[in-house]
Each structure stands twice: as structure tokens, then as C-alpha cells.
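I'd like to ask some things about the structure below.
In this view, the complex is presented without one of its protein chains, the others remaining in place.
Labels for the chains are A and B, by order of writing; each one numbers its residues from 1.
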Amino acid sequence: MTPTEPAERALRRTVPWIAVALALVAVVYVRALVCTPVEAVQGPAQKIFYIHVPSAWVAFLAFGIVGVTSVVYLFIKDPRLDLFAACAAEVGMVFTTAVLVTGPIWGKPIWGTWWTWDARLTLTLFLWFVIMAYLVLRGAVSEPGQRARYSAVLGILGALLVPFIHVSVYLFRTMHPLPVVLRPGRPTLPGAMLVTLLLGFAVFTFLFVALLRYRYLLARLADVRTQAEAERADA
Amino acid sequence: MGELLRVAWAVAAKDLRLEFRSRTAFVSALVFTALVLAIFNFARDPTAVSAVDLAPGILWITFTFAGMLGLNRAFGLERENRALDGLLLSPASRTALYLGKVLANLVFVGAVEAIALPLFALFFNVPILPVLGPLVLVIALATVGFVAVGTLMSSMAVNTRLAELMLPVLLLPFLVPPVTAAVQITAHLFSSRPFSEVSGWLRLLVGYDVIFVAACILFFESTIEE
Partner (left out) sequence: MPENGGYMVAAYVAAAVIYLSYAVYLVRQGAKQGRGGSERLGP
């Protein structure tokens, strides 16, 4: 058995996970669009909520994972932790982008403008900037140990930054209240809507886990392969 | 503790001596600051918006850009002569090294700010003298946070391929809380509003400084370690 075969098998076995996750997302889509009642004040656009909010939850979960694995990495220096953090950042970036795309599309009919520096959306925007900085930094450092250390430091500082951005936006908003066309507020969710939302949380989290697992196994496979080739070259 | 401060001071003094021997970086930063202030004057419609409304933002954007120029040169100096290796071989602790760098940067950025502030008051006709005390306090607080995080970020950025571009990408998200707070407090000072209204922003600024200075001291070691 060549050294890469177990890694390749593990990778292939994860593909069905992704397929199942995407099928479940389709189920959420159908449930949200067809089986969930339309909200009276906001209209059909309110249903964007069922995609936007679970995506936001995953984005912050991913960022939290990056922060925690960064701390652990600085203690035990296992390069697999660094790889895992980097994969979580990349997958998290995808979900963060989805939040930032669906947010304005929801905002335009509800608030009247595409972007209003709303507290949660602004925080998500800065999450995007920090993850981007993290990925750019990784791309710009070639030595693996240095890359891992730098990423870990940035990951931890980024996690520390989040509450400060939140407070900044909150203070800013109380001084400069936003004009709103319709006030979404916190929806008091009747049963059917709550079920759809919770289903969304579960399914999007599963999608995240499937994509993260695949991404990590992919990166590990590449590492194992380059290592095997280096050994063959030495021999 | 005394040892730590002594070494930090030595590191800072070496940096500053080098800096002011050639003075190129300092003069360039000053000229840059004056130019940015001047350009801001033309980057607005004078009949539509009064200078005082835009002044706090202009001041702090100028300080931010000038500060980043100053930070960029900090580790660039070391890299040019591989001087960092010498410093690392010395028995100086990493924390002393970091504090020394922060101190040198504070002096550099502080000096630029000290000259930029009267220039700003002149260009935009802003009465800063009545509020000079609180204004200097706010500038000092925001600059400490900015320089502490900026020194750490530039120690990483300087080792990347695109150092000058890397630093803003790394640093700017982290500047949002202190600069936002500084702008809001400055605006309050310029319009002679009571200081109590900005107590929230002040607490944010102080809290940011405490947390991030501590975090940067803690993590600087990881950015230098072999």
C-alpha cells in the first residue's frame, strides 16, 4: 500500500457526506419556500432569514474554531492543528461571504437601501476582513513553522477584536440611529417558522462540518504526498 | 521589572538614535502628513459642509496613514542589516525587545502627531487650544493602542513578500475600535459637548488599550521565535 492510499480513501469517503449535506440544504430550501408561512409585515423577502441567519451562525462558529485551535496550537505546536485552523478559516470564509451577499439582498426591500451599517452585518463584514487578512498572510509566508505561528497570533487577536467591534458598532448606532422603512426587529417566531429556522441551523452546521472535513483531508493528502515524494527523492 | 525596562529603553534608544541620525523617515512622514491634510482640503465641497464637521475624521485618517508609514520603517531597519539576528542572540528578553520597539514607534509617531496637530488646526481653522488637554489625552490613548498592535503586525508583515501592502491589510481591522472612539471623542471636544457623553467611547478606548497591549506582549514572542 502506498503511503497516500489511506488518505485518498478517507477523502473519497467524505464526498457522500457533502452530497447528503447539499441534499439537506435543498430540503431546507423547499421547507422555507413552500411550507413556511409568509410573514405579514415583511412579505416573502423575510424568508431570506432562513438562509442568512444559519449561515451567520456557521460563520461565527468557524471563526471561533480558528481562535480556539490557534490558542491550542501555540501550546502544543502540532502542525495538524494549524492546518485544521486554516481549513476552518477557508470554509468559514465561504459562509461569511454568503451572509454578506444575502444580507443586503434582504436589506434592500426591508430597509430601503442595500447597506446600512447594521450592527450584525457590520460585525460580519469585519469578520470577513479578518479572515481575509488571515488567508492573505498565510499565502505570503512560505516557511511552514513561521506561517503557523503568524496565523495563530492573528487568529487569536482577531477573536479578541470581535467584542470590541461589537461594542464600537453598538455605541455608534446609539449615537446615529438608522432610518428604517420597515422595522424587522426580533421576529417572534410562531411554531412553523421556528422549526424551519432550527432545521436551517442543523443543516448548515452539517454542511460546514462536511466541507471542513473534506478540506482538511484534502490538505492532509497533499502534505502526505509531498512528504512521500521528498522521501523518494532522498532515497 | 527594572531589568525589563532598562533593556527596552536601550532598544528604543538605539532605534531612535539611528532614526534621527538620518532623519529621512521623520521628514518624509511629516511632509506626507502635511500633504494629506492639504489634499483633504480640496477633497470636499466647502460650501456644502463646514470644516469642523469633517475635521475629526480628517485628523484621524491622517494620523492613521502617517502612523502606518512610521510603523513600516520600524522592522524594515532591522531586516536590511539582519540586525534582528543580533538582537535575538542577545540575552534581551523578547518582551523587552517588543516594548523597546513600541517605545521607539511611540516617540516617532508622537513626534509626527505633535507637528501635525497645529498644522491641522491651522489648515481647517479648528480651535484646539480650549480643549487641548483632553484632546492630547485622547490622541495619546488611541496612539498607544495603534502602535502596540501595529508594532506586532509589522513584525510579521516585514517577513512577507508584500510588506507595505500586508501591514494595512493586517492592521486596519484592528484600528476600527480605537480610531472610531477617537473620532467620536474628538468630535465631541470640537463641538464643546460635555465630556460625560463620550464616557462609553473612553471606556472602549481604555479597555482596548489594556487588552491589546497585554495580548501583544504575550504573543510577540511567537512572531519572533526561531
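Following the convention adopted for this analysis, a residue touches a chain if its C-beta (ideal position, glycine included) is under 8 Å from a C-beta of that chain, and two chains touch if they have at least 3 such contacts.
Keep in mind that this is a model prediction, so the values were computed, not measured.
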### Task
Name every shown chain in contact with the chain that has been left out of the document.
A
## Note on the structure
Touching the hidden chain, out of A:I65, A:L81 or A:A98, is A:A98
## Note on the structure
Touching the hidden chain, out of A:I48, A:L81 or A:L197, is A:I48
### Interface with the undisplayed chain - residues on subunit A
8, 11-12, 15, 18, 22, 25, 29, 33, 38, 40, 42-45, 47-48, 51-52, 55, 83, 86-87, 89-91, 94, 97-98, 101-102, 105-106, 108-109, 135, 138, 182, 207, 211, 214-215, 218-219, 221-223, 225-226, 229
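Note that only the chains that are shown with their structure count from here on.
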### Task
Quick one: report the Å distance separating subunit A from subunit B, using the average Cα coordinate of each chain.
32
### Task
Enumerate the contact residues on subunit A facing subunit B in the complex.
74, 126, 129-130, 132-133, 136-137, 140-141, 146, 149-150, 152-154, 156-158, 160-161, 164-165, 167-168, 171-172, 175
### Query
Which part of subunit B faces subunit A closely enough to touch in the complex?
149, 152, 156, 159-162, 166, 169-170, 172-174, 176-177, 180-181, 184, 200-201, 204, 207-208, 211-212, 215-216, 219, 222-223, 225
